[in-house]
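My structure is below; once you've seen it, I'll send some questions.
Then we have chain A:
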Amino acid sequence: MDLENQQRVKDLAEEHGPENMLVVLGGAEAEASGLAVETVTNGDPTFAGPLAGVQLGLACYHVLESEIKEAIDEDVYEEQISMMEMVLDVDDIIEEVKTYREKYSKYKL
Partner candidate 1 sequence: MAKEIERAGITIVQMANLVPVAKTTGANRIVPTISIPYPLGDPKTPEDEQWKVRYTRVGAALDALETDIEDQTVFKVG
Partner candidate 2 sequence: MDKKAIVYINQFFGQVGGEEAADHPPEIKEGAVGAAQALAAEFAGDITHTVICGDNFMSSNQEEATARILEMLEDIDFDIFFAGPAFQAGRYGNACGAIGKAVKEEFAVPVISSMNEENPGGEMFKKDIYIFPGGRSGAKMREDAKKMAEFGNEILTSEGPFPADEYGFYKRGIRHQYFRPDEKTAAERALDMLLKKMKGEEYTSELPIPEVDRVDIAPAIEDLSQVKVALVSSGGIVPVGNPDRIQSASATRWGKYNIAGMDRLENRASEGFKTIHAGFDPAAADEDPNRVVPVDALRKFEEEGRIGKLHDEFYVTVGTGTTVGEAARMGQEIAEDLKDAGVQAVILTST
Partner candidate 3 sequence: MKLELGNFPVKEIEFGEQTAYQDGTLTINKEEALSVVYEDDHIIDADLKIVEPGDEVRLVPVKEAIEPRYREGGGPVFPGVTGELMQAGEGQTKALKDMSVLVVGKHWGGFQDGLIDMAGEGAKYTYFSRLKNVVLVADTDEEFEKREQQKKNRALRWAGMRLSEYLGRAVKDLEPEEVQELELPPIADRICELEDLPGVVLVLQPQSQMEEDGYNDLSYGWDTNHMLPTLMHPNEVLDGAMISGSFMPCSSKWSTYDFQNFPLIRKLYEEHGETLNFLGVIMSNLNVSLEEKERSAQFVAQIASTLGAEGAIVAEEGYGNPDADYTACLVALEEAGIDTVGVSNEATGRDGTSQPLVAMDPKADALVSTGNVSELIELPPMETVIGELEALARDGLSGGWEDDEELGPSVREDGSIIMENNAMFCGDGVTGWSTKTMKEF
C-alpha cells in the first residue's frame, strides 16, 4: 500500500475512530491484497510508511467477498465487478485476505 494511502487511512482512523471504519479492497492479486490487510490491521509490513508499527486493527474485506458482495446492489455489482470476478483467482484472494483479517483485525463487520 503506497505511502499516501497509508497516510489517508491513518488520518481517517484518527478522525473517526478505528471502530467506525471499514476498508474495502479492490486489488487484483492475492499477495498484494493480503499485504494491504496487514497494513491496515497490524501495520506496514515493509516498515516504510506512516503505518509502520501502527496497529489499527481495522475491519478489512475484499470487494469480492460475500459480505461485501451481498451489500451491493446486484445490478451495480454485475456492471462494475462481475467481469473481473471471472478472470481473477477469487478463491486465492479471499483466502489470503481472510487469513490476515482473522489474524490481525480487531473489528468486524
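Criterion applied: all candidates are chains of the complex that A comes from, given by their letters.
Here are some notes:
The rule we apply is simple: a residue touches a chain if its C-beta (ideal position, glycine included) is under 8 Å from a C-beta of that chain, and two chains touch if they have at least 3 such contacts; residues count from 1.
Being a predicted model, the structure only gives us computed values, none of them experimental.
Going through 1, 2 or 3, you find that the chain touching chain A in this complex is 2. Residues of chain A touching candidate 2 in their complex: 3, 31, 35, 45-50, 52-53.
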